[in-house]
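Here's the structure we're looking at; comments come further down.
Note that this complex is displayed minus one protein chain, with the remaining chains in position.
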Amino acid sequence: MKIGKQTHRSSAISSSNPETILVRGRDLCGELLGHIGFTDHVWLLVTGTLPSAGQRAVLDATLVAIAEHGLVPSVQASRMTLAAAPEALQGAVAAGILGCGSVILGAAESAGRLLAEVVAGSAGSTLEASAERVVRQHRDAKKPVPGYGHPLHKGHDPRVERLFEIAAGVGLAGQHIAAAQAVARVLPELTGKPLAMNVSVGIPAVLLDAGYPLLALKGVPILARTASLVAHLLEEQSRPIGFTLSHAAASAISYDGEAPEGFVPGDH
Amino acid sequence: MKIGKQTHRSSAISSSNPETILVRGRDLCGELLGHIGFTDHVWLLVTGTLPSAGQRAVLDATLVAIAEHGLVPSVQASRMTLAAAPEALQGAVAAGILGCGSVILGAAESAGRLLAEVVAGSAGSTLEASAERVVRQHRDAKKPVPGYGHPLHKGHDPRVERLFEIAAGVGLAGQHIAAAQAVARVLPELTGKPLAMNVSVGIPAVLLDAGYPLLALKGVPILARTASLVAHLLEEQSRPIGFTLSHAAASAISYDGEAPEGFVPGDH
Amino acid sequence: MKIGKQTHRSSAISSSNPETILVRGRDLCGELLGHIGFTDHVWLLVTGTLPSAGQRAVLDATLVAIAEHGLVPSVQASRMTLAAAPEALQGAVAAGILGCGSVILGAAESAGRLLAEVVAGSAGSTLEASAERVVRQHRDAKKPVPGYGHPLHKGHDPRVERLFEIAAGVGLAGQHIAAAQAVARVLPELTGKPLAMNVSVGIPAVLLDAGYPLLALKGVPILARTASLVAHLLEEQSRPIGFTLSHAAASAISYDGEAPEGFVPGDH
Partner (left out) sequence: MKIGKQTHRSSAISSSNPETILVRGRDLCGELLGHIGFTDHVWLLVTGTLPSAGQRAVLDATLVAIAEHGLVPSVQASRMTLAAAPEALQGAVAAGILGCGSVILGAAESAGRLLAEVVAGSAGSTLEASAERVVRQHRDAKKPVPGYGHPLHKGHDPRVERLFEIAAGVGLAGQHIAAAQAVARVLPELTGKPLAMNVSVGIPAVLLDAGYPLLALKGVPILARTASLVAHLLEEQSRPIGFTLSHAAASAISYDGEAPEGFVPGDH
């Protein structure tokens, strides 16, 4: 069915013939395999060019930072799915990735938009003033400010300062990191509570400063989390906890709908 | 609901408190971030220990080799899904990953099992004899031999020899590579057609020789493909082809069910 | 991890013990099984009460209307996924459902919000005036008006008038249907093109008039499409076209990235 007005009929990512596979214009087997690491390849795939050493260091740091944080909802969904459907590891990974949404993990993208807005709005003004304007707009529209506050790391998220150190160490700290810090400074007064930067604003701050594209930001937590899911699914195969997780979760919830007199729920 | 007899109530992958995040026993911010690359982290997450330089080189090579090969079914499903549901990049990635199954991409796992079986069966015999037995068993059970033959790379898959070169270069070429080659030698006679090794046997061959666990093999093409999907979904946002792909595909299929006299299908 | 401030610890949908399964307070085996149809059960699950005959007729009609419309993107993604991963029918269904997004199928929800807004805004005014205001707001915000226009059914979508007839026949035609028609009347003048109602506004119009909840609207196309996917996946098992679809789609797209001199793409 002809939906929309798509006039594009080409792609610039890859081509091949029986002898050669081109990725972003380069011969996969001759130029890339054995010459670059996976992180370089991710950058090349996404942007079309190989990263500088500094860009690679920043992308590596964000991927390492966000890959794993214990039995979070996406990991639980994934392990329960493998327990129920062990024939399809890809289904369990997909179930976990589906939880990289606007509230968890995917917040990296909305936080990235926030930073870009603060930076854009600082022309002819200051980052501080722009940060204040943008945060006020969020609060007026009753939208949360993405990337600030964390249920466990309340005082500060240790990953954020480390990411900023790494970016500074390779000379790639710029306006987006400064914007993230400016927002952190104006937040307490505007919201009445101290909300520390969390990893979901740390990641877009360093990636945007390094030149990584805004519209692919969400791909970073998704890719990193995929690695973690593979590790958890390997553990699930030898030391299964998928149904134990589910049993404990169900036990925490009671039924408050109607029931016939004398009905006693079973132990689920 | 208590399903199965799960007695495990622990996990060894990660723990944390407000100040510290442990991954595989190491302090994420102090020991890992800025000190290791993402490929090291993948190995650490999956196996519990950091890789040697050779192991990292082999894992890098497999991830680079399998990430991207053009508009394959998983990429098409993913781009169509983003076109229909642009609000959820994670859904489009998940749709693509769901196509990493036993026929495509996921064949790395079944080929890995084949190689492990050939190696195990060669004790007190030769790899060649073991390969012949295992292939005969597959053919008797009318099961395909996974990892051999490719629709485009008919003569040979250029990625395979490059992977083997890289493994040899870091001193990690071993029995599983030899098993893959032994199967390739016995196949023509047993099947009547020359079936070259493809990347789905090349990947498990070098990974198993490097000490990567069999039950996490499928995670490698899934992780690599996720990177490629992110690149395609970024392109889809600026140069959309999702509905163009769908229109071209639908146009290739005719309707052969019943229809009232005079019914003329529309142009979809 | 304690995310958000969730204080709820109960659910009102189902409970059970070894002898009895309660669904929405009713004994599944004694009161429901054999006494009600699946459509009644869907209404009961979603709303907590059994539907009237008219409500059932309307829900039936919407489910029948939207289930199937040929090789649309969600069906293609699903069939390609089964071809690649035949071991997991549930994965192929999931891949199809992931394409029920804001642009296709899921538009029923955004169109439902539009209608609710038009109805709410008509108090003390007319539906026509309210429709004009709401459409102008959409155009000022450069947002599309969901539920109007169709790539194939340009003049009119035959499903819409049939749905309205059925709703009227059971006495459940009300303000939301009238709102949908009011929007259709004001659109040509405001947009300069005649945009007929499509099924994605017809469905919420009749369902909201019948008392079905707005926040579960998206569930109707998702449920209906699941039935269609099961049918396509059964056909895919006996008459596979998944890879044929993919090959035709890939052939429609050319590579326009860089390439070494003399590189000739293969036939994919």
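Labels A, B and C are assigned to the chains in the order they are written; within every chain, residues are numbered from 1.
Going forward, a residue touches a chain if its C-beta (ideal position, glycine included) is under 8 Å from a C-beta of that chain, and two chains touch if they have at least 3 such contacts.
Only a predicted model underlies this, so the values are computations on that prediction, with no experimental measurement involved.
When you scan B:Asp27, B:Glu117 or B:Glu165 for touch with the missing chain, the hit is B:Asp27. One of B:Gly124, B:Gly171, B:Gly192 or B:Gly266 touches the chain omitted from the figure, and that residue is B:Gly266. Of C:Ile21, C:Ala129 or C:Leu190, it is C:Ile21 that touches the chain left out of the display.
The chain omitted from view is touched by exactly one of C:Val42, C:Val119 or C:Leu172, namely C:Val42. Of the candidate positions B:Leu59, B:Val72 or B:Ala248, contact with the unshown chain belongs to B:Val72. Across the interface with the omitted chain, subunit C contributes residues 1-4, 6, 8-21, 23, 28-29, 32-34, 36-39, 41-42, 45-46, 56-57, 59-61, 63-65, 67-71, 83, 88-91, 93-95, 97-101, 106, 109, 152-155, 158-159, 162-163, 165-166, 169, 213, 215-216, 218-219, 222-224, 226-235, 237-244, 246-247, 250, 267-268. Seen from subunit B, the chain kept out of the figure touches residues 1-4, 9-18, 20, 22, 24-25, 27, 48, 69-70, 72-73, 85, 87-88, 90-91, 94, 103-104, 151-152, 252-260, 263-266, 268. For subunit A, the residues in touch with the chain missing from this view are 70-74, 76-77, 80-81, 83-88, 91-92, 94-95, 98-106, 152, 241-253, 255, 266, 268.
What we mean here is this: only the chains that are shown with their structure count from here on.
A comparison of C-alpha centroids places A closest to the centre of the full protein. One inter-chain figure worth recording: subunit B and subunit C are separated by 34 Å, centre to centre, where each centre is the mean of the chain's CA atoms.
A separation of 29 Å divides the Cα centre of subunit A from that of subunit C.
If you average the Cα atoms of subunit A and of subunit B, the two centres end up 23 Å apart. Looking at subunit C, one finds that residues 70, 72-73, 85, 87-88, 91, 94, 103-104, 152, 252-253, 255, 266, 268 touch two or more other chains.
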